[in-house]
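Missing here: one protein chain of the complex. Every other protein chain is in place.
Letters A and B name the chains as they come in the text, with residue numbers starting at 1 for each one.
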Amino acid sequence: MIATLTDFGVTGPYTGQMHAAILQHSEQSRVVDLISDLPRFTPELSAYLIPRLTDPFPVATVFVCVVDPGVGGSRQPLMVEADGKWYVGPDNGLLALVVRRASQCRICSITWRPKVLSNSFHGRDLFAPVAAKIAADESVQGNSLTNTQIMGCGLADDLSKIIYIDGFGNLITGMRAAAVDETSVIVLKNQRINAGLIFSECPPGESFWYANSMGLIEIAVNRGSARDHFDARLGDPIKIIEDL
Amino acid sequence: MIATLTDFGVTGPYTGQMHAAILQHSEQSRVVDLISDLPRFTPELSAYLIPRLTDPFPVATVFVCVVDPGVGGSRQPLMVEADGKWYVGPDNGLLALVVRRASQCRICSITWRPKVLSNSFHGRDLFAPVAAKIAADESVQGNSLTNTQIMGCGLADDLSKIIYIDGFGNLITGMRAAAVDETSVIVLKNQRINAGLIFSECPPGESFWYANSMGLIEIAVNRGSARDHFDARLGDPIKIIEDL
Partner (left out) sequence: MIATLTDFGVTGPYTGQMHAAILQHSEQSRVVDLISDLPRFTPELSAYLIPRLTDPFPVATVFVCVVDPGVGGSRQPLMVEADGKWYVGPDNGLLALVVRRASQCRICSITWRPKVLSNSFHGRDLFAPVAAKIAADESVQGNSLTNTQIMGCGLADDLSKIIYIDGFGNLITGMRAAAVDETSVIVLKNQRINAGLIFSECPPGESFWYANSMGLIEIAVNRGSARDHFDARLGDPIKIIEDL
């Protein structure tokens, strides 16, 4: 299976073009468009989302990850094998946490180039065909890199910021829930938020935090929008207060 | 074929995650993402849309229907076989009209549970794998229910309200067109609307009602938005006046 994770947005032809580029290489591929609204221009936020999104997928899945503001410039294209799954994308920090959290990891800068390579859309021209090649067990030319040679290798283990806001207005943070005590209080914009377990058990309109379905700490409002409730934005910091 | 019908919205990873959960179970499945913007928090509106959306599909199609504000609480998961098609979703009224309109119908509450079940995303964790199992002719554990044991069993045959507003601003009602005379006048917000047959035959900017491609009464404005024209919202009531 090949899955696409991009910041292309839901409109426009870009996801479809990438999808088609994969099918052109091997028409029997299964392609899932996993997410197309990763935060733009900020690969360091998506870096914390990608490992959680890809975690439930089976070994041998290939993920094409494209948040690529430096496209056409000097940034390298990467392919990463992490615990049996493959990741293809730009070397701009986007794959840094995938690498960090893998037990076993091989990293290559991709030296293969397609016959035609645009300056603005390596997702279609380079990353998609490389993903299709990997999925078809074909070799792809590259140069080995160590973990410390990629961008973002110094990023922290977790990020106490809002890294994604979903269509319901839920605020997803870069903090793994397993590391946080359930009695903790989260502070966002000077407001204290208590833990809740289940949406339907919180009074409508009231905010709570919980371990979301990706295992990240998420701030939500039952039948409402936490984004509107807190006037929150991507990158807003949170604080975690252990309840003593 | 498996089709998804949800209120997840077009952004975010949720539709893709459900899609992937199906492919993980049986990689040869055909999955169509039929609709991802069913009205939120109001399964009783979607209840009238779902039978019309699924009607043209062939026997043996499996529909995963997720509008699930009660996720993680006490509501039961359902599977329904209605005239040879399968429906999987929460017991909150969402499938009530599917059951009502079927000639032959079997209903079960699903007792099978996955190894890992989140509190907030049964679409991915429970409904998608159950749909994949049904599509693969595997048995799924459940308890039989009668028609009167499910939520929404008392809902009316048709609903004289706006149940969906599409991206063109067309207002779809819960009234089946076959039951309404073509000379009838529809009243929305104190404005009388006459029947029209064909978009291009109505003057641009003028409103009309017609039997839409799903067989429901729809209020439209040629080359314009009926939503804006009437300042209409989901749930707004309509009145049908038989022209004597």
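In this text, contacts are C-beta pairs under 8 Å (C-beta built on N, C-alpha and C of every residue); 3 or more make two chains touch, one makes a residue touch a chain.
Computed from a predicted structure; not experimentally measured.
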Query raised in the report: Given the contact definition stated above, which residue among B:D166, B:E206 or B:D236 touches the chain not shown here?
Result: B:D166
Requested in this report: Extract the touching residues of chain B with respect to the undisplayed chain.
Outcome: 1, 3, 10, 30, 32-37, 53, 56-58, 166-168, 197-201, 210, 212-213, 223
**Report entry** Residues of chain A in contact with the chain not shown
**Finding:** 8-14, 16-17, 19-21, 23-24, 27, 40-41, 69-73, 118-121, 124-125
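As a convention for this text, only the chains that are shown with their structure count from here on.
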**Report entry** Distance between chain centroids, defined by C-alpha means - chain A, chain B (Å)
**Finding:** 31
